[in-house]
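Just one protein chain is left out here, and the rest sit where they should.
Labels run A, B and C following the written order; every chain starts at residue 1.
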Amino acid sequence: MSSKVIDAPRSNSAETPKYKRNKSSHSSFEMVAWLFMRVSGVVLVVLIFGHLFVNLMLGDGIHAIDFGFVAGKWSSPFWQIWDLAMLWLAMLHGTNGVRTIINDYAERNGTRMTLKTVLYIASAVIIVLGTLVIFTFDPCPAGAVIDLPSFCPVP
Amino acid sequence: MQVHKYDVIIVGAGGAGMRAAIEAGQNAHTAVLTKLYPTRSHTGAAQGGMCAALANVEEDNWEWHTFDTVKGGDYLVDQDAAEVMAKEAIDAVIDLEKMGLPFNRTPEGRIDQRRFGGHTRDHGKAPVRRSCYAADRTGHMILQTLYQNCVKHNVEFYNEYYVLDLLTVEEDATREDGTPYKQKRIAGVVSYDLATGELHVFQAKSVILATGGAGKVFKTTSNAHTLTGDGMGIAFRKGIPLEDMEFFQFHPTGLAGLGILLSEAARGEGAILRNSEGERFMERYAPTIKDLAPRDIVARSMANEVREGRGCGPNKDYVLLDLTHLEPAHIDAKLPDITEFARTYLGVEPYTEPVPVFPTAHYAMGGVPTNISAEVLQDNDTIIPGLYAAGEVACVSVHGSNRLGTNSLLDINVFGKRAGMAAAIYAKTAEFVELPESPEASTVALLDHVRTSDGGEKVALIRKDLQDTMDANMQVFRTAESIDRVLADIATFEERYSRITVQDKGKRFNLDLLEAVELGFLLELAKVMTVAALHRQESRGGHYREDFPDRDDENFMKHSMAYKDAAVSVESSAEHIAGIRLETKPVVVTRYQPMVRKY
Amino acid sequence: MPTKPAGTLYRGREGMWSWVGHRITGVVIFVFLLVHVLDTSLVRVSPEAYTAVIGAYKNPIMGLGEAALVAAIVFHAFNGLRIIAIDFWKKGPKYQRQMLWTVLIAWVVVMVPFLIRHLTIVFSNFFGGH
C-alpha cells in the first residue's frame, strides 16, 4: 500500500458555507443574452470572414495594410457600416462571453463584481472609441508626412 | 443525543413507507426515517408490474383476483386481507396515475395491462391481462412518483438515519374474558445518524415500520445489499412475533452467480430453460405449461437439474435461459432491460447465446404480523396501539406461502396507504406514551459492544458463511438434515459474532459498524426462518420439504408465529432450539376452501 | 483546510474538449479585439502612428501570431455554428460528434490555403524586403 498526499477535496467547512442557491432573478436577461450570442455569432461569421478575406487574402495580404488601405475602405459608407456592425457585435458578443466566464470562475461575489466592472468599463471605452474613430475619421488629415490615399486632394 | 417529537414516525422510505407518508404527512406532524436516500430503496428495482382488475383490456374483476391470490399462496392466505387488497387495487392504481405515474397506455389512452404468472380469468380458466405496467420499470416509476409526491407535500425526511430500536413499554391489562396480559405500547424509535454517528430518539404517537425485505440472508438474491431485515429483527427483539418466516420466494431466473433478476416476462415472451444437454427440461416437470409453471415449481425443477448433474458451466451450477429462437427485434421491444443486464454483467449476447440463470432469493412472504388495518399484532389477535407495518416487512398475510408476481407492488400501495391513514387518525386522539428512562441505553450498549468487541472475527466472513449455508441448505429443497445443518452452523456463527472486530472506529459514515449491526439482524432472522422451516413438516408454496413432499392441510393449514423468548431452553423447545418459541395462528378462510393447487 | 476539488482531470470526451477550445479561443479573440480596436484607433491620431504600429504587425513573429489568431477565429466560428446547430436543430445533439469532426475538417480546409498564402506573403515580404 502506498499513499501520497494530494490536495483535499472541496468540503463542507466554514469557508464553503452550507449550500445556498442565489436568489432567483425573475428576468429573461440570461435568455436574451443566450439568444444574442447565437444571432450575433451567425452575423459575425459573415462580417469577420469578409473582413479577414478582404484584409488578409485579397491583394497583397497583410502587407497591403497601411493608412491608405484603411482610409480607402472607410471612405465608403458600405465598409463603414460593415466595420461598425462588426465592432459592436463582436464587442457585445465577446463581452457577454467573458462575462459568462467570469461568472463561472470567480468564486467570491466581490471578485466577481470587480472583474465584471473592469470588463464593462473596458468594453464601453473600446466601443465608444471605435465608433468615434469610424465616424470622425478623416481620410486626408492635414499635415500628414506619409503618403495619403490617392483620392485626397493634394495639399 | 437529541430527542425529536412527531405525531407519526415512518421507518423506511420504499414504496410502502412513502405511500404511508403521503397520507400521514398531510394529516399529522410526520417524519420519515430511512437508512437510504428514498429513491435508493429497492422498490425501484421491481420490473414486471402492479396488478389490479381494472378490466381496461379484457373482462376482469377483483373477485377473480382474490381467488388467484389465495390459490397462488397455496391457501395459506388470509382471505379477508386478500379481498381487501384486490378490491382496493383498482383505486391504488388510479391514485398512482393521478399522482403522475407514467403507465403505458392502450390505444384508447387508458392504462395498459399485461399478463403475468398466476393471474387468471374466472378462477383459473385462462390467463388474464391484469398487470399495469410502465415499460419494464414499474417499480422505478412507483418509487419516483411516490418520492415526487412526498416532495410536493413537503414530507420531512431524515435520510441515512438507521433505526436500531423500537421504544416499547408494557402495561398490565386484562382481556375481555378476565385473563391478565402485558399490553405493549409504542413510545418511539431510536435511530443512528450515519453522517455523524449520533443517536437520535424520536418520540411518536404512531410508528410505521416499512423497512422492506431480508434477502441478504441468502447468497444468491435479487435483493439489494441493504435489505437486511432490520425492521423484522428490531420487532422480533422487542418480543413481537414474526409470522410465516419459513416461506421465502425463490425467483427462477436470476443471473447465475449474481442473482440479478431477469423478469418472468422473459418466459412470458417465449424464452425457455435448457440444461447442459440442451434439453428443454420443463417438459418433464410440467408437461402442459412447461416453462410458464409457477415460480416455486420452476425454481425446484432448475435446482433438480443441477443437482442431478445436468447443470452448465465450469461448476455445473446453473441452467440456461434460451432466447435465441426469438427475433432480436422482438427481444429489443419487449425485454430491453434484462438483455442489457445479461450483456453488461455476464458479457452474454442473448440474441445468439443462452443466458446462465439460477433461482435467486427474491421475496420474504413472512414478516411482522398485522391485521388488515396494518396494525401490528403482539400475538394472534392483540394489536399494539399506534404501531403499524406495511410492505415486505409485514405479513398481513396476503401472500400466504407463495406470492404472485405483481402482488407486492400492490401490497405496498394498498397497505402503505392504510397504514398512513390509520397512523394519522390514531395520532389525532392518542397521547404520547412516556419515553422509558434513558431510551437509548440498549442501543448504546449494542453499538458499544459491536464497536469495542475485539476477537478478530470478520463480519464479512461470517455473513458469507451464513449466506453459503442458507443457499446450500435452506433454498428450494429442504430436509430435516439440511435444516439441522443450518441450525448447527448458525450456532457457531453466533459464537463468532460475539467475537467480531470492526475496523472503522470513527463516527462519520461508519458503514463498517452498521454492517456488523445488520449482520446481527440477519443471523437472528436466518435462525427464525430455519426453526420455522424445521417445524413445518409439509410442502407448501415456497417451502418444499423433500422429506414431506405433500401439503398437509390437517396439521399445517395455519400460520407459524415465532417469538423471541429467553425462557425457552433447548429441552423445552420442540425444535431443540433455545430462545425461540413457535406458536401457530389460524388462517382466515372466507370463500375459498383449500383445493389441490394445479395450473 | 481543504479548499478546492482536486484529483485527476475529468476525462471528458469530444464535447467537453471542444467547449474548452471554444472558451479559450473566445477569450483570445476578445483580448485581440481590444488591442486591435486600440491600434486601429491610431488612424485617428495620425497616419504616422498608425503606420508605425501596423508596421509591427508585419514582422514574421506577428505574422505567425496572426495566423494563430485566424486559426482561433475560424475554429471558434465553425464550432459556434455547431453549437447553434445543437441548440436549434432537432437532431443536433445526436450528431454533435459528427458535427465536431466536420468543424475540424472544415477548419483544415480553410486554414491550409490561408496559411500557404498568408505565410508566403509574410515571409517573402520580410526576407524579400520592400
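Simple rule for what comes next: contacts are C-beta pairs under 8 Å (C-beta built on N, C-alpha and C of every residue); 3 or more make two chains touch, one makes a residue touch a chain.
Just so we're on the same page, contacts and distances are computed from a predicted model.
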* Asked: The complex lacks one chain in this depiction; which UniProt name from "Heme exporter protein B", "Fumarate reductase iron-sulfur subunit", "Amino acid/amide ABC transporter membrane protein 1, HAAT family" or "Ribose/galactose/methyl galactoside import ATP-bindingprotein" does that chain carry?
  -> "Fumarate reductase iron-sulfur subunit"
* Asked: Who touches the missing chain here, B:N27, B:N61 or B:N104?
  -> B:N104
* Structure fact -> Filtering B:M18, B:V32, B:A204 or B:A265 for touch with the omitted chain leaves B:A265
* Asked: Which of B:T66, B:Q113 or B:T211 sits in contact with the chain that's absent?
  -> B:Q113
* Positions on chain C where the hidden chain makes contact -> 1-2, 5-16, 19, 23, 83, 86-88, 92-94, 96
* **Footprint left on chain B by the chain that the document does not show** => 36-37, 39-42, 44-45, 57, 93-94, 97-100, 102-115, 127, 129, 134-135, 137, 140-141, 144, 148-149, 151-152, 195, 224-226, 257-258, 260, 265, 267-270, 272, 274, 276-280, 283, 290-292, 312-314, 316, 320, 322, 325-326, 330, 333-334, 341, 344-347, 353-354, 356, 458-461, 502-504, 506-512
* Pick out the residues on chain A that sit against the missing chain. => 1-12, 16, 19, 21-22, 24-26, 28-31, 33-35, 104-105, 107
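Quick note on the criterion: only the chains that are shown with their structure count from here on.
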* When the C-alpha atoms of chain A and chain C are each averaged to a single point, how far apart are the two points in Å? -> 13
* Separation of chain B from chain C, taking each centre as the mean of its C-alpha atoms, in whole Å -> 62
* Structure fact -> Note: in the complex, chain A contacts chain C through residues 6-11, 13, 15, 38, 41-42, 44-45, 48-49, 52, 56-57, 60-63, 65-67, 70-71, 87, 90-91, 94-95, 97-98, 101, 122, 126, 129-130, 132-133, 136-137, 141, 144-146, 148
* **Parts of chain C lying in touch with chain A, wherever the complex brings them together** => 1-7, 23, 26-27, 29-30, 33-34, 37-38, 40-41, 43-44, 46-48, 50-51, 54, 57-58, 63, 66, 70, 73, 77, 80-81, 83-84, 87-88, 114, 117-118, 121-122, 125, 130
